[in-house]
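Complex shown without one protein chain; remaining protein chains in place.
Then we have chain A:
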Amino acid sequence: MTNESIWVYIQLNQDKIEPTSLQLLTKAKQIAEDKPVWAILLEPTTLTAEATIQQYGPDNILRLRDDRFAAATDEELADALEQVVTQYNPNSFLFPATTAGRSLAPRLQAKLQTGLTADCLDLAFDGDTLVQVKPTYGDNIMCDIICPDRRPQMATVRPNIFKAVRVPNSQTEVVSATFTFHPETTMTILNTTRLISQTASLSDAQTVIALGRGANQPKTIELARQLAAKMGGVVGVTRPLTDDPQFTHDQQIGQSGQTVAPDLLINLGISGAVQYTVGIQNANRIVSVNTDATAPIFADSDYGYVGDATEFLEGLLAQVK
């Protein structure tokens, strides 16, 4: 049976749905034309993520239930997915380009002997062919990639490129899949500790105050924290600032850090290297402050101010209510 459906992998981070999976449901529906969109959910019986998924309008939820999915290895997940892919033969299968998605998808790809495109920034259908837009060379070059002859067409997609839109679908049908859980005997998950993640808050934040090497003084950092607290926002940094032990890699914005999509982003003392600016393309309004009028960051900004980051912060703290 060939089934022209588009599948989206619902990643669970313990008991939470990875936001990228919901973003992918919205994107899949936008590009689907008349192809049905399926959410593929591997969940322990203690969870019921279906109600939330249904809010994002898939035609079907294919549910694989087993308590061992609470802590399963990549191989165990890939093995279960292989079983359902060969039963239903979907047209395409989309994964979040998160660490979990980027670990699982290639393992499944090798089982299925099909193509997988990594870290896509856009997707579109040309007939039944999925055109996958993939950046290379640190986002300096884009490639269109297709997988013409094999199915499913697999892709991992970068977080926060698309917005998840709620369109509840009362017709969503939950289908229970038939499969066998095969435990991987050579691997044991000893423990999984949830991090009180700044990542989640940074990539979800509506206001981000970003600090660069021109705003790395203790006083400036303290003022930025105060401003973030006042505005209900979070602080992000460029890569050089992650050398400072008070910042973690989770707070880094950019190619090798997080992609942010806030309503308001304030860049302080940031030059605007391409490895940084690729992480801020989805910010709605960008304000940048830099002492150098020729700093490239201004080309990516809606508002710019040539001046000192600390003084500007003091002005903001005084005037923001």
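Simple rule for what comes next: a residue touches a chain if its C-beta (ideal position, glycine included) is under 8 Å from a C-beta of that chain, and two chains touch if they have at least 3 such contacts; residues count from 1.
Simple rule for what comes next: contacts and distances are computed from a predicted model.
**Student:** Name the absent chain as its UniProt record does, using one of the following: "Fe-S cluster assembly protein SufD", "ABC transporter ATP-binding protein", "Electron transfer flavoprotein small subunit" or "4Fe-4S dicluster domain-containing protein".
**Tutor:** Record says "Electron transfer flavoprotein small subunit".
**Student:** Which is it among A:Gln113, A:Thr178 or A:Thr294 that touches the chain not included here?
**Tutor:** A:Gln113
**Student:** So which of A:Ser170, A:Thr188 or A:Thr294 would be touching the chain we can't see?
**Tutor:** Missing-chain contact among the listed residues: A:Thr188.
**Student:** Quick one: which of A:Ser103, A:Asn169 or A:Gln226 touches the chain that's been left out?
**Tutor:** Considering the complete complex, A:Ser103 is the one touching the chain left out.
**Student:** Of the residues A:Pro135, A:Gly214 or A:Gly257, which one touches the chain left out of the display?
**Tutor:** Answering carefully, the residue with contact to the hidden chain is A:Pro135.
**Student:** Can you list where chain A touches the absent chain?
**Tutor:** Residues touching the hidden chain, for chain A, are 11, 13-14, 16, 18, 73-75, 78, 98-100, 102-107, 109-111, 113-119, 131, 135-150, 184, 186-195, 197, 199-200, 249, 264, 277, 281, 285-287, 298-308, 311-312, 314-316, 318-320.
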